[in-house]
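Every protein chain of the complex appears in place save one, which is left out.
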Amino acid sequence: MTSTPLPRARPNGWYGMLILVATESAIFGTLLATYAYLRFRDPSWPPPGVAPPSVTAPLVLALVPVAASVPMGIASRTARLRRAGPLVAPIVLATLVQIAYLAFQVHLFSDDLARFSPRDSAYGSIYFTVLAVHHAHVAAGILLDCWLIARVRTGLTEYRRTAVMAIALYWYFVSLAGLAVTATILSPAW
Amino acid sequence: MAAACAPAVLASGCGPNQSITSPVTDPAREIDTLWWAMFAVGMVVFLAVMALLVLAFVRRRRASDPAEADRISYAVILGGGMFAPVVLLAVLFAFVIRVMPAVSAPEPGSTRLTVEVIGHQWYWEVRYPGTGAVTANEIHIPVGTPVRIVARTADVIHSFWVPRLNRKIDMIPGRSNSIELDVPRPGTYRGQCSEFCGLGHAEMAFEVIVQPRNAFRAWLDHEAQPAQTPSGGAALTGEQEFQSASCADCHTIRGTPAHGRVGPDLTHLGGRRTLAALTIPNTAGDLMQWIRNPQGWKPGSRMPGFASLPAAARQALVAYLESLR
Partner (left out) sequence: MAVESAAPAAAQRIDRLDRIWAGRPGLTGWLTTTDHKRIGLLYLWTSLAFFAAGGAEALVMRTQLAEPRQHVVGPATYDQIMTMHGVTMIFLFVIPLSIGAFGNYLVPLMIGARDMAFPRMNALSYWLFLGSGLLMYTSLLLGMAPDAGWFDYVPLASRRFSPGLGIDFYALGLILNGISSTAAAANFLVTIAKLRAPGMSLNRMPLFCFAILATSFSLVFALPALTTDLVFLELDRKLGFRFFDVAHGGDPLLWQHLFWIFGHPEVYIIVLPAFGIATSIIPTFTRRTMTAFPLVAVAELLVAFIGFGVWVHHMFATGLPAVTMVFFAAASLIIVIPSGIQIFAWCMTMVTGRPEYKTPLLFIVGFIVFFVFGGLSGITLAAVPFDQQVTDTYYVVAHFHYVIWGAAVFPLLGGLYYWFPKVTGRMYHERIGQTTFWLVFAGTNLTFFPMHISGLLGMPRRVWTYPGGLGWNVENLVSTIGAFLLTAGLVALFANLIVSAYRGAPAGADPFRGGTLEWATTSPPPRYNFAVIPYVTSAYPCWDVDDRADDRRRLEAGELVLEENHETPATTPVDGRLDEILHMPSESPWPFALGVVATLGTALVLSDHFLIAAAGVALAAAVLTLWHAKEPAPA
C-alpha cells in the first residue's frame, strides 16, 4: 500500500478524455455517415453549378495536424514518465503550427463560402457543417494549448501531467478526424 | 352497448369499422392470423413466467443444496432465456417472411387501376390518373379488382391506413410509396391518418367505398365530368359568389375558372357523404356552418371562416355546392 503513484499509470483525467474522444468520434461518425447518406440519395453530387472541391490544398493541409501531433506526443511522453525532457517547447511548436493551419483553413472556408452556400443544397449544408465542426475542434484545441503552455511554463505537477497527456490525446483524435473529414469531402473529386 | 361488445368484437371480428381484427382482404387476414398466433404463444410464455413467480411465492424456502439449486437455475435460465426464444423466434421469423410479400408494394403496372392519394394538412386528395376525376376523402374502387394506391404528400408526413383492408403506408415528401387494395366485398371501410401531422391529425379520416364494377365505372365516368353550370336560382348566384368570395383561390371546380389547389376539389361535392375528411355529414345545414366557421368543426383547418359573408350569400353558396352532384 503506497501513495506514490505508479510511474506509467494513466491518470483519471486521461481516461476522461478518452471517453470524450469516444463520444466525439461518434459525432464525426454521424456527420460523415450523413454525408454518405445524402450523397447516396442524390444523383448529382455536388449539385449542378457547384464545382467539385479542389484536392491539393486540403490534402496537404490535412497532414499538418498529424505532423503537429508528433511534438505533442513528445511532450506527453515526457509528462507520462515524469522525466526531465522537452515539454514546453514542443507544445509551443505544435500550437504555432496549429494556428497557422487553422488560419489557412478559415481562409479556404471563406473562399468556399463565396463560391456556394450551405443554403443552396443539402450538399452545401453538410459540406460546410462537417468542415466547421472540425475547425471548431481545432480552435478549441488551440485554446487548450494556450492554457496548457501558461501552466507548464512553471514546471510539471501531477495535475499538469494529467493535462498534458489528456490534451495530447485530444490532438491525436482531432488530427485523425481531420483525415477522415478530408477524405470524405474530397471524395466527389475522385 | 359498446361496453358489452368490446371484448366480443375483438374476438369475433364483427363490428367496428377500423379494427385490425375484422379483416376483409387477404393481406389484412394474414396479419390478423399472425397476430392471433403471436398472442396465443405469447400468452403461453407469459403464463410460464408467471408460474415461476407463483412457484417462488409458494415455496419460500432456501434450497437445501446450493450447488443443486444453481444447476437447476442454469438449466431453466438457458432453456427459457435462450433455447425457447431461439426456437420460437425462428418460427416467428419464418412466419413474418411468409406474410411480408402479401403486404408488400405492388409493382407499377401490375394492376388494372391506379389511384393516387395525396395527403394534405388535413384532408386526402384522390386522383384517378388517365381520367380527369379528382375527389377528396372518398376513395371509390371496384370490388374484386386489385388496385394500386400510390401514396404521396403535399406537405408533411401522413400515413395512409385502412386497417380492415391492408397495412398502413407512410406518405413522405420526395417519395412515392404504394400499397395494394383488393377487396372481395362491397362496402364502406374507414381509414385514418396515422402519422402525427399537426393540429388536424385527429380529423383526417377517409372512406374507401368498394362498389360493384358497373357502379364504379358509372361513378368514375361521372366524376371525370366537369361541373354543370346551374340553370338558375340561388345556385347560380352561388356560383358567382364562389368566384368572387375568394373560394376560387383555394378550390378547384372543374368547368369553371376556379382552379385553387389549397383545398379539396369541389367539382362533385354534392355527391360526397361527408365534409372535411369525415368530420361532419354533408348536409345543407352542416355545409352552412362549415363555411361560416370551419375552425369550430375542425380546429386548425387551413380554411378561413366566412362569417363576414352575408347570410344570403352563404345560403347561395350552399345551394350551389349542393347542386354539384
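The letters A and B name the chains in turn, as written, and every chain counts its residues from 1.
Simple rule for what comes next: contacts are C-beta pairs under 8 Å (C-beta built on N, C-alpha and C of every residue); 3 or more make two chains touch, one makes a residue touch a chain.
Bear in mind the structure is a predicted one, so any value in this text is a computation, not a measurement.
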Sole touch to the unshown chain from B:109, B:130 or B:174: residue B:174
Where B:73, B:110, B:131 or B:225 are the choices, the one touching the absent chain is B:73
Residue ranges of chain A at the interface with the undisplayed chain: 1, 3-6, 9, 12, 15-16, 19-20, 22-24, 26-27, 29-31, 34, 37-38, 41-42, 47, 118-126, 129, 143, 147, 157-160
What is the set of chain B residues that contact the non-displayed chain in the whole complex? 2-3, 5-7, 9-10, 15-21, 27-28, 30-31, 34-35, 38-39, 42, 45-46, 49-50, 52-53, 55-57, 59-63, 66, 69-70, 72-74, 76-78, 80-82, 84-86, 89, 92-93, 95-97, 99-100, 102-105, 121, 155-157, 159, 161, 163, 167-170, 172-175, 177, 190, 192-202, 278, 299-300
